[in-house]
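One protein chain is absent from this view; the other protein chains keep their places.
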Amino acid sequence: MEPLWQDESARRGLHEDELVIDIAGFEGPLDLLLHLARSQRVDLSRISVLALAEQYIAFVERARSIRIELAADYLVMAAWLAYLKSRLLIPQQAKDEGPSGEELASALAYRLKRLEAMRDAATKLVNRNRLGRDIFVRGAPEHILTERKSEYEASLYDLLTAYATLRQREAITQVTIERRHVWSLGDARLILARMVGSLDDWTALDHFLIRYMTSPQERATAIASSFAASLEMVREGQLEIRQEGAFTPIYLRRGPNPIDAATLAEMEAARG
Amino acid sequence: MAEAQKILPVLPDGEDDAEEASVAPRLEREAERIAEALVFASAQPVSETYIAGRLPRGTDVGSVMARLKSRYAGSGVNLVQVADHWAFRTAADLSFVVQTEEQEVRKLSRAALEVLAIIAYHQPVTRAEIEDIRGVQTSKGTLDVLMEAGWVRFRGRRRSPGRPVTFGTTRDFLDHFGLEEIRDLPGIEELKGAGLLSGRVPSSLNIPVPVGEDEFSDNEDPITQMDLEELGLLTPKAEEDD
Partner (left out) sequence: MAEAQKILPVLPDGEDDAEEASVAPRLEREAERIAEALVFASAQPVSETYIAGRLPRGTDVGSVMARLKSRYAGSGVNLVQVADHWAFRTAADLSFVVQTEEQEVRKLSRAALEVLAIIAYHQPVTRAEIEDIRGVQTSKGTLDVLMEAGWVRFRGRRRSPGRPVTFGTTRDFLDHFGLEEIRDLPGIEELKGAGLLSGRVPSSLNIPVPVGEDEFSDNEDPITQMDLEELGLLTPKAEEDD
């Protein structure tokens, strides 16, 4: 069997400490989660999601403690898992309409299984007998078929590449590049929407936010943007907000006019 | 006719209607020969309709090809079906002898391979769905590589808000991986049965998916004016047109 990806063996043999260093080797939080789940060495449908969440959070904390720069995705996932953990640990309240911790956990397990299934499929695919490596075509074809009506040949890919290159060439002279070091309101709003959408109880969500989402340099912009975004969301009735006094934790919960799934999907789409 | 009569006694099963029967097999064999010549002469898979167009009107192409396929079954060269096309290919078990020097199979990155598998098993599939499954953004160029290889194509558009473009695989993909049709993908039935291909996570159970446009994997530097000049992109354009 051909090794599917070169870094595989190196990666899978890593110890946990090395994992921290090798964060760049993972393709996003789900990849890391799947790796951690596999290390539980059980059928994916029987993994302990709680243990998994704890491992992941511990992992992220360790990475942060040695100041490894973590992409925002990893931190969003950490915040979400912390939330999931609390849902799993605290018994469901009677009038709570949101998804239960178990439902959230099984959704996560489903996604891990699906990703693993696709990885296996990819492995099987690449190890099939392949044309040009195991199977060969007629080396000296005697004619070229022209089944098409046109005597000209071009693929849609050629066409689109030509067009994109052309438009790019035309536009590129006016390029100005700016790097964004701030959280935009849109970013903050989407992150809040994802995390608080189903929160029934007062939750010190800014605590999660600041703890997991931001590197020290980004803290100010994160707080400013999420605060501004949360005010906007309160105005629209999507959120309720509470603070006991100056500098005390800010609590959030779902407002009377919560964001529904469709709106959230729209927001995700808009962020593209 | 007279000739056919003469030959008849020699045939193993000399039945009464042998006269008709002796013509039909000859025509059938002739159809097989034509189909064989057509497909054998081409390196690319040949469509069944193309073959049909070259056979006597009314010939059952399907059965001609089936007979031809079984005729080649044990040979060093096999007749294989690729979607509704046919091609001759060397037998897989002989790969060790046929190794040619110039053979070069595209080496795909792990990400590209994963995306390819997802497109193959989930098609038609949108980019957002691919990213939902992988939990990461598809880096630019991954889809590009697959399209350039000729394995992935734009299929159409989803009839949903925003009409997102959908992706699917091509006939070249089937040909390359030795598949007759998409249903032959390894394990696809089991995956379907397990609900891993159709099942959507209810959107209320949203798990965070990466936000757009931050390209962490992107280690390119911004293009500078000087780069552009180096690349010849800013030289004045004359009337280049061929």
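Every chain is named by a letter (A and B) in the order it is written, and numbering of its residues begins at 1.
Everything below uses one rule, namely that a contact is a pair of C-beta atoms (placed from the backbone, for glycine too) under 8 Å apart; a residue touches a chain by one contact, two chains touch by 3 or more.
Just so you know, these numbers come straight off a predicted model, no measurement behind them.
Undergrad: For the chain left off this view, which of B:T59, B:Q81 or B:T142 is in contact with it?
TA: Counting the whole complex, the residue in contact with the absent chain is B:T142.
Undergrad: Can you work out which residue in B:R54, B:R67 or B:R106 touches the chain that's missing from view?
TA: Touches the omitted chain: B:R54.
Undergrad: Against the chain that's been left off, what residues of chain B make contact? List them.
TA: Contacting residues on chain B, toward the hidden partner: 29, 32-38, 40-41, 54, 74-77, 88, 90-91, 94, 97-98, 100, 127, 138-145, 147, 153-154, 156-157, 163-165, 213, 215, 218, 222-223, 237-242.
Undergrad: Considering the whole complex, not just the chains shown, which residues of chain A touch the missing one?
TA: That gives, for chain A, the contact residues 136-140, 142-146, 148-156, 158-164, 166-168, 170-172, 174-177, 272.
Quick note on the criterion: only the chains that are shown with their structure count from here on.
Undergrad: I'd like to verify one number: the distance from the centre of chain A to the centre of chain B, where each centre is the average of its C-alpha atoms, in whole angstrom.
TA: Result: the chain centres lie 32 Å from each other.
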